[in-house]
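All protein chains but one are shown at their positions in the complex.
Labels run A, B and C following the written order; every chain starts at residue 1.
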Amino acid sequence: MVKVGIIGSTGYAGQELVRLLLGHKDAEIVWYGSRSYIDQSYASVYGNMFKLVDSKCLDDNMDELSSAADVIFTATPQGLCASLVNDEVLSKTKIIDLSADFRIKDVSVYEKWYGIEHKSPQYIKEAVYGLCEINRKDIPGARLIANPGCYTTCSILSLYPLVKERLIDVDTIVIDAKSGTSGAGRGAKVANLFCEVNESMKAYGVTTHRHTPEIEEQLGYAYEGKPLTLNFTPHLVPMNRGILVTAYAKLTKKADWDELRAAYEKYYKDEFFIRLLDKGVCPETRWVEGSNFTDINFVVDERTGRVVAMAALDNLVKGAAGQAVQNMNLVMGIDEKEGLTMPPLFP
Amino acid sequence: MVKVGIIGSTGYAGQELVRLLLGHKDAEIVWYGSRSYIDQSYASVYGNMFKLVDSKCLDDNMDELSSAADVIFTATPQGLCASLVNDEVLSKTKIIDLSADFRIKDVSVYEKWYGIEHKSPQYIKEAVYGLCEINRKDIPGARLIANPGCYTTCSILSLYPLVKERLIDVDTIVIDAKSGTSGAGRGAKVANLFCEVNESMKAYGVTTHRHTPEIEEQLGYAYEGKPLTLNFTPHLVPMNRGILVTAYAKLTKKADWDELRAAYEKYYKDEFFIRLLDKGVCPETRWVEGSNFTDINFVVDERTGRVVAMAALDNLVKGAAGQAVQNMNLVMGIDEKEGLTMPPLFP
Amino acid sequence: MVKVGIIGSTGYAGQELVRLLLGHKDAEIVWYGSRSYIDQSYASVYGNMFKLVDSKCLDDNMDELSSAADVIFTATPQGLCASLVNDEVLSKTKIIDLSADFRIKDVSVYEKWYGIEHKSPQYIKEAVYGLCEINRKDIPGARLIANPGCYTTCSILSLYPLVKERLIDVDTIVIDAKSGTSGAGRGAKVANLFCEVNESMKAYGVTTHRHTPEIEEQLGYAYEGKPLTLNFTPHLVPMNRGILVTAYAKLTKKADWDELRAAYEKYYKDEFFIRLLDKGVCPETRWVEGSNFTDINFVVDERTGRVVAMAALDNLVKGAAGQAVQNMNLVMGIDEKEGLTMPPLFP
Partner (left out) sequence: MVKVGIIGSTGYAGQELVRLLLGHKDAEIVWYGSRSYIDQSYASVYGNMFKLVDSKCLDDNMDELSSAADVIFTATPQGLCASLVNDEVLSKTKIIDLSADFRIKDVSVYEKWYGIEHKSPQYIKEAVYGLCEINRKDIPGARLIANPGCYTTCSILSLYPLVKERLIDVDTIVIDAKSGTSGAGRGAKVANLFCEVNESMKAYGVTTHRHTPEIEEQLGYAYEGKPLTLNFTPHLVPMNRGILVTAYAKLTKKADWDELRAAYEKYYKDEFFIRLLDKGVCPETRWVEGSNFTDINFVVDERTGRVVAMAALDNLVKGAAGQAVQNMNLVMGIDEKEGLTMPPLFP
C-alpha cells in the first residue's frame, strides 16, 4: 500500500486527488495538507467527502510528511514546491508536483513567464515531465515528476503526432483553448463568482498565458529539439469541468484524413487514455467528464490547406489529478490504469 | 458473474446503469436494449462509452433476453414492463423495474394517476418495493422489484423516521421538491431545450404529479398502514443531476433537534448510503452528485412548531440506477455496496 | 428631470438601478456612490456600461449628495441607511432605501433578526413600506421609502388576496422560495463561486432568514393587523436572476379556482406589473427576467384542502431596483410605469 501525502489538498485539484485515491486499490492517503484549513475537518471543506474522509487538514511539515509518505503530491501555487524540495526530502520520498515549478527546463524562461525566482533550479534537470503517453519510459524510478498543466496536456496531445511526423508547418500553429471554471481555482475572487462567469465567455491572458512556453518547449522536443513559437489563447467557459482545444496549422503537404490518422495511430493506438474518435466525430467535453480520457480528432481543410485538430479532456483529471495518479502508478510500479478506469459521468 | 440485460438502455437512467455496471466486479451487461437505436452502436448514442462499450443496441426480445440474462432492468416508459412480464419470464430471470408499473399496490390508484390500464396486475402483490433501507429484508430472493421513483426515494427517506415514530402530524405534510433536468428524460421536447430550462425555474404537475400516491402509500405503511394525504410539488431546476426535498410538518409535541435526530439514527445509523449531516448543515445536491448517497438533515422551528426536513440525492443514482444496482446486489446475494462506493464528483 | 444619487451603485441592485435609470425619460443619475471603488470609472466595474456611463465612483458624502440629488437610493448593507438619515437630509431630498433598515415597524424585531442596533429608530414610523401594489396611496409625498425585500415582495404578493379575504388559515402558511444567485450579492465568497453554485441546489437560513418577520408583518396587516407566524425557506438556484415562490396553506372553506381567482382579481386586476396567469399555467422565472412583472397563479388541491400559490419575479427588478424606481415615480409624481415597461428578455 502506497502511503500518499497531499500538500494543497483543499484546492480543486487536491480534492480531485482525494476522490481518485479513495478508489485506488494500492494507495492510502496519510496526510491532508492545507494551510488554509489547518485543524478543520476535511469533510467540512468538501461535503462530498462526509463519512468518507475522517481526517483533519494539516499544515505543511515537510520533515514529518516526507517520512510518513511514499509519494507526495504538491497541488500548490507556483513556487511552493520549489521551496520545499531538497536532497533529504528526495531521498525519502517521491514528489509529483502539480504546479509549474519543474516543468520548464530553462529556468530563465520559467522566471520570465512566472515572474518569480526559482528556489531550487538544481532539480529542474532531474525532474521528469510527466506527460505519460509521451515520456512514459522516463517516469519509473524518477524522484521528481513535473505533472503537466491542464491546457498543455490537451494542446500537446492534440498536435504531437503532426509535429513529430513533420506534417504541419510549426510556424503556423494557433491553439485556441477553452476551459471550464474549475481551472481558475477555489480562491474567492469577484471575477469567478457564479453571476460573473455564468452566461458569459471571454478570452484571457491573451499572448501571455504561462502555459504557452510549456507547450512550445514540449512540441519543440517533438520537432527534433528545435525551438518553435505559437499562439495560445485560453478562454473561460461557464461550465465546471472540461478543456477543449481547437488547434490550427498549415499542412506541409497535401494529405488526407487517413494519412494524418495514421500518424495519430502510430503514437496513440495502444494508449488506453487516448481515444481517437471516428472520422467526422468532434470531441466534446461532456464525453470525458470525470475520467482520465483525452478524446482527439481532426479535420483536413482542403480549401485552406490547414488541419484543424481538436482534443477534449477533464482539466481536473487528465489535466491534473488523474495524470498525477497515472504518474504515481508508473513511478511506483503499479498498473498504470489503477484507480483511473471509471467511465465518464454523463449527463 | 451476473449476466445483466437492460431494456431502455439509451435513456438517461439506462445509461447510468451502464456506467455503474461497468464498474461492478460481479456483473456483466449482455444486452443493451433500445427500441429507438436498434442496430446502432451504443457508443454512438453515448460518446462517453466510446472504447468502453462495443455492443450495438438491440430490440426487445423478451424470450431471448430472459434466457440470456440473470437480471433484467427495465428503464422504460410506464406500462412497458407490465406488458412484458409473465410467468415464464419470471421463472427464468429477475426483473428490476425502474418504471412505476409495480410500485403502487392498489391497481386502481395506479390506473387513475397514470391514466393507463395495467397489463399484469396479478404480479403487483408479489413485487417488492425496492427502497432498500426500508424494505431490505424482503428483497433477497424476490423475482420482481419495483424500483422506487427519484422524488419518492428522496421524499420518503426524508420523513420516514418522523412518521414511523409519530413525531409529526401526517395531516400537515408538505413536500416541496426540486429536480435537475435529467429527470425529464432524453426525449426531444421544446420545453427541455437548453435555452428553455437554463436561467429559469418552475413548478410543474402541481397537485397531480404521479409520485404523490407512491409517497403517500409508503409513508402510510410507516404510519401503521393508515392512509394519509399530503402535498407534493416538483420543480425543474437548471442543473443536470440532483434532487433536493424540503419537507414541512407540524410536530406532534415539542421536541428539540436531539430528540428528532435520535429517531433518524434509530433507522439510519447503520445505513452506508444515508448520511445524517451534522447539526446546522443543510443538504446540497453538489455533495452527492454521481454517488448513491442520500444526505439528510432537518431544522426544528420553535416559532411555528414545525420541522423542516431536507434531503438530497442524485436522481440518476440513488433515485434510479444506483438503487436498482443496490437492489440487484441484494437480490443476487452480492455485497449491497458493490459497484456503488464511488465518492461524489465535485465540482 | 429628477436628479438621482445612488449609494451602493456597484452592487448588483445598484447596477440594476443604473440600467433602469439610463432608460428613464425623467431621471438623471448625478452620483454613483461606491465605497469599494472610489475614483474608479464606473464602466471599469461594470463593462456593460462602457460608453454609456462616463462617471467615476464617489465616496458617501451625505451633505453634498443630499444637496445634489432629489432622490437618493441606498442599495447598501443593513444599518448604513439608518446611520445616514437625519432631519437635514430628509428636508432636502427623498430617500428610497433598498436595505431592510426601515421595513420593520417594531425596532426590537429588527434588532433581533438583524443582530444590529438601529441607529435612527425615530424615522421608522414615518417610513412607508413601498410595496406599491398594496401601499400605493401612502407613497406620493413620502420622504423615506422602505423598499421591500426580494423574497418578501414575491411572497406577499402571492398570498395577499388570500389572507385579506380570509380564504386561507394563516396558521398553516408554508412559503418555499427559490432564488437566483444575484440575490447573494457581489461579495467575493467561496460559497458563491461559479463551481460551488453551478450544478447544485440548497436551502439556507432555514427558519432564520431575515425576510421572515417582514413577510409576517405585512401579511399580518392584511389579516386585520393580527400577528401571524409562518415558515419561510429560501433556496439558492444556479441561475443569475429570478425568484420563484411556492406557498402552501389550508383553505378556510371549500373553494374552487374561480372563487380564489376572483379574490386575486379584486386586488390585482388593474395592476400593470402583476400578471395573473391563465388557469393551469405555472409561473416561470424565465418569463419575467429583466422586467418589473410579477407572474402569479395557484392550484387548488381538493384532496388535501390546500391551495398552492406560486409567484415569479426578477429579484433585481421587481425584487429591488425596479420596485425602487416604481416608488421613485410615485414619490415624484411621474407615471408609475416610466422606465419600467421593457418586455422580459428571453432566452
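Going forward, a contact is a pair of C-beta atoms (placed from the backbone, for glycine too) under 8 Å apart; a residue touches a chain by one contact, two chains touch by 3 or more.
The structure presented is a predicted model; accordingly, all values stated were derived computationally and were not measured.
Colleague: Which residue among A:Asn61, A:Thr233 or A:Thr252 touches the omitted chain?
Modeller: A:Thr233
Colleague: So which of A:Asp101, A:Glu196 or A:Glu214 would be touching the chain we can't see?
Modeller: The missing chain is touched by A:Glu196.
Colleague: Which listed residue, C:Glu133, C:Glu196, C:Glu214 or C:Glu284, touches the chain dropped from view?
Modeller: C:Glu284
Colleague: Contacts of subunit B with the missing chain: which residues?
Modeller: Residues in contact with the chain left out: 12, 181-182, 186-190, 192-199, 238-240.
Colleague: Given the full complex, what residues of subunit C touch the hidden partner chain?
Modeller: 12, 15, 18-19, 22-23, 46-52, 182, 199, 240-241, 275, 277, 281, 284, 286-291, 295, 341-347
Colleague: Contacts of subunit A with the missing chain: which residues?
Modeller: Touching the chain left out of view, subunit A contributes residues 172, 174, 176, 178, 180, 195-196, 198-204, 206-207, 229-231, 233, 235, 237-242, 244, 246, 248, 282-286, 289, 299-301, 303-304, 306, 308, 310, 312, 347.
Keep this in mind: only the chains that are shown with their structure count from here on.
Colleague: Check the residue numbers that subunit A and subunit B use where they touch, and answer same if over half are used by both copies, otherwise different.
Modeller: Over half shared, hence same.
Colleague: What chain is the most remote from subunit C, judged by the mean position of CA atoms in each chain?
Modeller: Between subunit C and the rest, the longest centre separation is with A.
Colleague: Could you grab the centroid distance between subunit A and subunit C? Build each centroid from C-alpha atoms only and quote it in angstrom.
Modeller: 46
Colleague: Based only on mean CA positions, could you tell me how far subunit A sits from subunit B in angstrom?
Modeller: Computed value for the inter-centroid distance: 37 Å.
Colleague: Please output the residue numbers of subunit B that touch at least 2 other chains, ranges allowed.
Modeller: 199, 240-241, 284, 286, 289, 347
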